[in-house]
Structures are given as C-alpha cells and as structure tokens.
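One chain of protein is taken out of this complex; the other chains stay put.
Just so it is clear, A, B, C, D and E label the chains in written order, and each chain counts residues from 1 on its own.
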Amino acid sequence: MKILIVNPNSDQEMTDLIQKSAKAFAKDEYDVTCFPTPGAPKFIETYEDQVNAASGMIQIIKENEAAYDAFIVACHCDPNLDVIKEISNKPVVGIGEASMKIASMLGHKFSVITTSPHSIPMKEAQIRKYHLEDYLASVRAPSDQLADADEDTKYLETARTAIKEDMAEVIVLGCAGLSGMDKHIQKALNVPVLDGVICALIFAAGFVRYEISTSKACRYNPSLS
Amino acid sequence: MKILIVNPNSDQEMTDLIQKSAKAFAKDEYDVTCFPTPGAPKFIETYEDQVNAASGMIQIIKENEAAYDAFIVACHCDPNLDVIKEISNKPVVGIGEASMKIASMLGHKFSVITTSPHSIPMKEAQIRKYHLEDYLASVRAPSDQLADADEDTKYLETARTAIKEDMAEVIVLGCAGLSGMDKHIQKALNVPVLDGVICALIFAAGFVRYEISTSKACRYNPSLS
Amino acid sequence: MKILIVNPNSDQEMTDLIQKSAKAFAKDEYDVTCFPTPGAPKFIETYEDQVNAASGMIQIIKENEAAYDAFIVACHCDPNLDVIKEISNKPVVGIGEASMKIASMLGHKFSVITTSPHSIPMKEAQIRKYHLEDYLASVRAPSDQLADADEDTKYLETARTAIKEDMAEVIVLGCAGLSGMDKHIQKALNVPVLDGVICALIFAAGFVRYEISTSKACRYNPSLS
Amino acid sequence: MKILIVNPNSDQEMTDLIQKSAKAFAKDEYDVTCFPTPGAPKFIETYEDQVNAASGMIQIIKENEAAYDAFIVACHCDPNLDVIKEISNKPVVGIGEASMKIASMLGHKFSVITTSPHSIPMKEAQIRKYHLEDYLASVRAPSDQLADADEDTKYLETARTAIKEDMAEVIVLGCAGLSGMDKHIQKALNVPVLDGVICALIFAAGFVRYEISTSKACRYNPSLS
Amino acid sequence: MKILIVNPNSDQEMTDLIQKSAKAFAKDEYDVTCFPTPGAPKFIETYEDQVNAASGMIQIIKENEAAYDAFIVACHCDPNLDVIKEISNKPVVGIGEASMKIASMLGHKFSVITTSPHSIPMKEAQIRKYHLEDYLASVRAPSDQLADADEDTKYLETARTAIKEDMAEVIVLGCAGLSGMDKHIQKALNVPVLDGVICALIFAAGFVRYEISTSKACRYNPSLS
Partner (left out) sequence: MKILIVNPNSDQEMTDLIQKSAKAFAKDEYDVTCFPTPGAPKFIETYEDQVNAASGMIQIIKENEAAYDAFIVACHCDPNLDVIKEISNKPVVGIGEASMKIASMLGHKFSVITTSPHSIPMKEAQIRKYHLEDYLASVRAPSDQLADADEDTKYLETARTAIKEDMAEVIVLGCAGLSGMDKHIQKALNVPVLDGVICALIFAAGFVRYEISTSKACRYNPSLS
C-alpha cells in the first residue's frame, strides 16, 4: 500500500517533519511519502494562501493518481479538500477533518490549539463545515503571556488552559507544523492529544484496505456536471 | 460610484448577459462593469472549476482595487468569496449569499432553482455555510419530464413545483446564467423571484454609500497572519 | 421613490433623530419621512410597549399604503414586524433584521450593543428568530463601570470590549436611539458599525427599485386565512 | 385555587367549548373560568388578529391579577404570551407551548393538526420559538380530498396520515376550536392526542400548587427596563 | 390515584427524603410511594451505576405495573428512562426531563446546579438529548472556594453565581439528593427553583388524570421489534 501525503505548502522543512511523523507511525506496514506543493506559499495562513496552493496540489494528485492508493492533505485547515475528493478516485483524507472527527469519539468536547489568533475564526468556520461545532470546547492560540516561552511550553500551557478553563477533554494540534508534539503534551496533561497527520493515516490506510473511497454519487462526481 | 462585477467564468456571452441585467437595474445611478475571468473555465460547475477561476479572479481584484468602489462575484456558488473578501478593502458581495439572505427576509422559506441535479448537494453545503439551512424549502433542478421543454418553461415549472410541493414562498435563481428570468417567473407565480446579480448590486451600492466594508478585525485580515 | 419610516414610539425627539440620519443617507435620491406612532409609549422597552404600539403602527401603514413605496419599522426590536409584513403589499423592513443580516455578511461574528441589560435576553430571542444565533459574538450593554461616562464613551467602550473579549468583528447598534453614533465608533475601532436605520434604507430602496416585496404565498397573506 | 382561561378571541361559542373541556378536566379540584376577550376578533387567524387581541387580553389580566392564581392563554398560536408573562406575577401558560412540550415527553416526534394550510408556516415559526423543531414530524391541515367530510373525520384522517406518512407518535390539536376531539382520535388511532387546554391546566394547576411562576430575573421583568 | 416513585439507588435515607418532599406536595390528593431500587448502587454517579440500577428498576416496574397509575424515575440523570417508558403502559416521567422542560417555560434560560464537576459533561449530554441545549445558561457545581461551606450555602451561592455570571433566570436542582432545598433558594434569590421530584409529580398526576401515556406507535413499543 502506498499513501501520498500532500503538504499544501512548499516548505521542505515542514515536509520533512510531516514525513518523519508519518513514517514513524506507518513503520513497515505501508509506504508513505510526503511531497511539498510546487508553486505554493511557504506557509498556509490566509484564504489566498489556500487557493494559491490549489493548482500545485491538483497537479500532484493527477500525476500520482495511478501510483498511490490514497491521498492525505496535510494542512490542518484542509485547503482544497473538496477539490481533491472530487478529482481523485482514491480515498482522500484531510488532517483537520480526520483529527477532529476522531476527537469527537474520545471525549465530551475537544479544543484545537492553533499557532495564531488570526486562525481562530477560520478554524471555527471549518469546524462548522464538519458539523462539529457542538463538540467544540474552544479554539485557542498561545496567549501574549507565553510570547517568550519556548515552543513546547507554549502549546503545552495553551492546552492546559483549554482543559482547565474550557473543560476540553481532548486536544487537537491545529497545525501540521506542530506534528511531533502530541506525545509530549499527552504525557504531561493526561488527555488524548491528536496529531492530524497520524489521524489521517489511520483513515487512509483503513479506507484502502477496506476498498472504500469518496462517493461518486453526486457531490464529488465532476462527470455529472 | 463604480461597481465591478467579476464573472468567475471566461464566457463572454454570460458576461454580456450579467452586464445587461446589471445595467438595466443600475440605470444612471452608478457605473457597473462586468469582466469575464481570464484563464477561468467556460462554466463553473465543479469544485475544480472554482479553484481554477481563483488566480484570474484575484488578478482582476488586485488590478482594479483602486479604480472600483465595490466588487461582486457573479456565480451563484460564490467561488473564492472568502479570498476576495480577504484581499480587498472594498465591499465584496457574492450573488449566492446576497440572494439567499434577501430571500430570508421576504418569506417563510425559499427554494433555489438550479440547472442540474449535480449542484444540489453543493448548493446545500453552501446554504449551510451561510447558516440559512432552516430557511430552505428545497433545492430543485428541472425534472427529467421537463427535458424537452424550452428554458423558460423548465425553470418556471420547477419553481411552481417548489412552491406547491415544498411550500417555498420565495424563489432564488441559482445560477448567474438564469439572469433575466426573474420577472417572467415572478409574474407567473406571484412570489418574489430573485436574480442574484440584482440582489448583490443592492448590497454593493448600499455598502459603498454607507462606507462599510468587510471587517478587517481578524478572519479576513491577511496582515494578521 | 417615497419611503416611510415608522418610529414605533411616540417620541418626537427620537423621530427627528431617525429622520435626520435617514435624510443624510438618502440625499436627493429618494424621499424619506419618519412618523412617530400615535398612542404608542414614549420608548419601547418591554413586550407590553411593543403591543401597545401595534394599533398606531397599523393605522399609519393602512393610511399610507398607497402613498409610499416601502415601509421601515425603526425600533431595533422590530416590534410588530410580522404584522406589518402581513398587512402591507409594499416592502417592509425592520431595522433589527436589516442590520443583523448585513452584519452577517461583513465578518465572522457580530455583537449587538444595547442600552440596558434588560434587553439582552429579549435581543437573544430576536436573534434566534432570524436564525442568526451562530453568527452572534455577544449582546452587551454598558457595564456599571461606565455609568458616569458620557453617551459616546459608553457605547464606544462597550463595543471595544465586545471586539476584544468576544471576538466580535462587526458592531450593531441595538437601538434606534443610538442612530448617528456609527461613524464615530467605526473610526475609533476600525470595524464596521451598523446603524439599523441606514441598513433598512439600503434594503427598502433596493426592494422598491427591484420591484420585490413580502411573499404573499402563505405566511404573510391574511386573505388565505 | 382559581384559574382564569383567556380565550383571545371574542367568540362566545368557542369560549363555552373551552370552558366545558376545562371544567370536565378540573372537576371539583379547582375553579376554572374562561373569558372571551373584549374587542378581539371573532377568530385568531392572522398576525393582525393576534395584536388586535392584545389590549383586551392585557385588560383581563390586569383586572383579574389579584383574584386568580394562574392564567392560561387559550389559542394554539399563543398570541401575546410574552406580554402576559411579563405583566403578570402569577403563572402564565399558553396552550400551544404546553401541548407541544408535553408532546415532546410522550414519543419520538409529534405532528400538529391545524385547521387551514395558512397556519402551517406560522405554526412552524412558533415551534422554532420553543426550540422544538427537531421534535416535529409535521404540521398538517386537512387535505382537499377531505373537504366534504364531517369535522370528526377530517381531523381523524389528517392525524392518521401524519402517523403513517410522517411517523408522528403523538398528535397535537393545533386549535382551541378542536377542543374535545382528543379522546375520539386517541381511541381510533391509539396514540396520545393532546388538547392544549387540558395540557395548560396541568401546568397551571401544578405551578400554583408548587408556588412557582415566570422568572422576573430579567426577560419578563418590565421594572428593569 | 397511586403514583410510584422509583429511586434508582438503594439508599434508604434518600428514599425517605424523596418520599417526604413528594408527600408534602401531593397532600391528600393522591397516593405517592417511593421505593429504593434493590441491588442498585448507593448513589448514581457513573454510567456504570446507571446500568447497575436497571434490573432492579425493571423488576419494580413489572411487579407494580398493575397496582400503580404512573411511575417516576427519581434521579436527575434519568437513568434507564427510555427502558421504563418502553416496558410500561402507564405514564413514566423522569425528574431530569420534567424539571428542565418546566424550566424552559418559566424564563429565558436555566442553570442546573449539580453536586460535583464530574457530572457537568454528563448533564450537558443529557440536556442535548432533550433538545434543550439552547435554553441552557450553564451547568454548575459548587466551586472549590465553597468546599467548607454548609450544604445550604454551597448550593445557594452556586445558584447565585449562575444568575449573576451566566444570566440564568431559572434554577434546576440537578440531584434528587437536593430535594427540599428549592424554597430556601427561591426565597433568597427570587427566581423559580425547581425540585425535579415535584416537577415530575405535576406531569405524572396530570397524565393520569388526562389518560395519556407514552406513545406505543413505534419507538417505545417493544412488541413491534
């Protein structure tokens, strides 16, 4: 089984980080490769960044449709996920959708930890898109008081606040760039902490093995248009 | 006052149709111009069509940001509307959002009439995005029995069915390509029938005059990212 | 075009304030007149005040149905709006519904600034009536600490708190008596601030020009009963 | 204990019908009196009818506030219920709210049987006001095929259709004028059939005995305005 | 009329407390008896406690089906309520559902006061089950600062906080063990305070008298399976 992870940005460092997390999880059970997106921004922060990643992402999918068994979109805002579900006949999983739907199965409510306050309303809109708004405890970015803390402390303390103040029972890492922080926070806070890349692999590998994929009944079938 | 209508597809005929409807409504009160989108598909039917229109749309906005007072996105699925709201400091109105929010003010529930069954689930997802799902009577495309009818009859009869079967009180034309059919159907069925292009002009001209525009507090402010 | 604004209370001073704001916006494009409601309370604060305004409001509409092209109900709680939509064949717009539906198009979430805590639950019930509850950041009245501040400071600071604490991206002035404060607060806080009277004029003038009005399909058609 | 039932219309025949149903249920346990509303329409069908009943209803409450222990508003659309809750310190129950909240406790979903299609959207709006929309199977009026049937058959057959087609498990009689039909339909169809007058008596008598009434914390406390 | 209250736990002291409250309300109008549940835990705090009470509760109902006219489940989490509605042909009322549906009729929003933070998410899930989530101001347990206060103070102060901080207009006692505290808090805070046992008696006695019971149309009819 071969799974292709599309990193919607063009950053090689983040691509390597994602690939490392993914390989550590996949072990020898299946092949997993992460590609950066040619022509995409270095980081996906705005709606414009998202559409600027689209043509590169589409190109990757079309060139690799035959060679891979499933595709993962590895940015937590799931940019262009509907497009990729539409153009591919293979299973397609977004790390945002994957992590938040798993979160809804592991506890009463979840919080998403993001890198900046700017993404809070965007994340809320995305959560509503997946009908998960009533499972949401909060979306939180590190507070100003944490400005000088190291990265690990920043997100650990933000998660701790979500648990204490918002009664979050599950923590979702709201950015692919936080990949690898999950177990550290999970051990410290004793609640499940979800890295979207791993969550997406669980679905993608499962869908391939189960031979299911996006329905082509109507919404995601371009040939019906 | 100068309003620029962006037709997200590249079809000159539809561009002319939209411009004609818009000018007839604007009269001499303000200037209105409709541009087709360079490099965009001839018709926006799929999610891929939507993202394929993005770079041309962004280019139009950026080149015309200074010269125009407001922008309208003139495809009923509101492709790339969040991006355009984000990159422009001028008011931005989508014809889908405009027509359906006005519909919610004119009667108990509305139906959207679309050109093909393929767009029904896509339209439902869009309606949910605007929190209008509980105002929705139905989304309907012409039934197979109407396959041989002329265009006017097709949409008139589809609207009649929505009123009778689904208790729709307002009809929304769910495609810019239906622009101009509104008054014909309104007269025949005696309920408000909404052309999104006109609805968007009402907002756009009003917003310019009132000097309000998309909030740059957070969600649509790229400089905060 | 002639638009009649019904001030549901009997206060001449507030009537003059509304008329002034409206005329400044309408300029010479259309006639706009504001009437106080005969026999109504001086201020609409309670449910009883709302029904006590009804007979005077109905009388105004019936006497002026032929002479005017559209009607605006100019109290932010939209008293008797369903009745007026029902009895008139001309477009009818409430300033509460108008301002909050426009707010939903300009940013992620909006806050409503009201004059007293008493109106907070009433406003929440009204917002739910328009299916806007998930667009709501908060309803806020000036806090006790602002008791001695001048009017301008009171509402400016309340709006500032809504933006900072509740992540509001748009501010709605929740009382016709605040008409005229919009631009002052907008300049200070740099987010759209909406005066319902102006928002209602945008719809009312647009509806007249577009020749659409409340659907008489069922809910608002008294002759079907 | 003395309970006053306000019939919001001025029809003596319907007043007598309501009083008869109420007395048969109250037996000797408490006093129950039904007043028609002076100056109100003969039948409450429109929004205008509702506000036209307001001043008479308010007068009844104010004149009888001291003499009675609880008030019931006996029209299924609960006209002016918020006003009556606001002006009285005694318990106030609407037969619409009472019957539909009890319905939600007796089965999976309920249907409301109304006298005319005109009231279907009005009833839907009222059901949403009480947050009961997801408990609703349907609102149904007798179909045209039943036009010549006698009254008993009309509503029995409409209820039967709601059970069969819409999977209703409980039937709510959606008009005070149907008072007295409950047991006949219940026996025929073997599901609970609810007369709002009786449901309201259950609450009103219970609230008096339990010494609870509408909260004056904020929404219904006019002295806070 | 004979009403049987099933205390789902096996604690005789709580059984006596419930019986005392119930008898004080029922006076001589109807018989009311409270049974503890044989084989059940001493206190119902967890999901396991709930299922461990099931067989004893079912046994009580089956043995007393003929002898009693209605059944009440007297634990605020309504354990096994769907089962009891299913197996009995007599009216069945849970004190959680009863108190929270009455709360929704007496004010804008209600708060539930519970004994421990552990029950907050469980209570939220229960409230959603009854479609009451949008009527909810908050679920609160006594804060740590109240750890040393006497029981009366603990719950009084927790209710006071809910009114002040969360704008609760009605207080629901979220545990049968708080039975009897209602009037004390109601007098101190001047809002309705609801003891579920009394609320359930209002429904149960009313349903018996009205000869209505759980619908056997489908969901609660085991013979259809």
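Definition applied: a residue touches a chain if its C-beta (ideal position, glycine included) is under 8 Å from a C-beta of that chain, and two chains touch if they have at least 3 such contacts.
Note that the structure is predicted; figures quoted are calculated from it, not measured.
Taking the complete complex into account, which shown chains does the hidden chain touch?
Across all of the complex, the chain we cannot see touches A, B, D, E.
Looking beyond the chains shown, say which of D:D134, D:E151, D:E165 or D:E211 touches the absent one.
Among D:D134, D:E151, D:E165 or D:E211, only D:D134 touches the chain that is not shown.
If the hidden chain were put back, which residues of subunit B would touch it?
Subunit B touches the missing chain through residues 120-121, 124-125, 128, 133.
List every residue of subunit E that touches the chain not included in the displayed model.
So the residues of subunit E touching the unseen chain are 45-48, 50-52, 54-55, 58, 80, 82-83, 85-87, 116-122, 125, 128-129, 218-222, 224-225.
I need the residue numbers on subunit D that touch the omitted chain, in ascending order.
Subunit D touches the missing chain through residues 108-109, 134, 167, 169.
Keep in mind that, in the parts below, only the chains that are shown with their structure count from here on.
So which chains are sitting against subunit D and subunit E at once?
C
Could you please state the distance in Å, as a whole number, between where the Cα atoms of subunit B are centred and where those of subunit D are centred?
Spacing between the chain centres: roughly 42 Å.
Can you pull out the residues of subunit D that are in contact with at least two other chains?
120-121, 125, 128, 218-220
Touch graph across the chains, line, ring, star, complete or other?
Topology of touching chains reads as other, fitting no named class.
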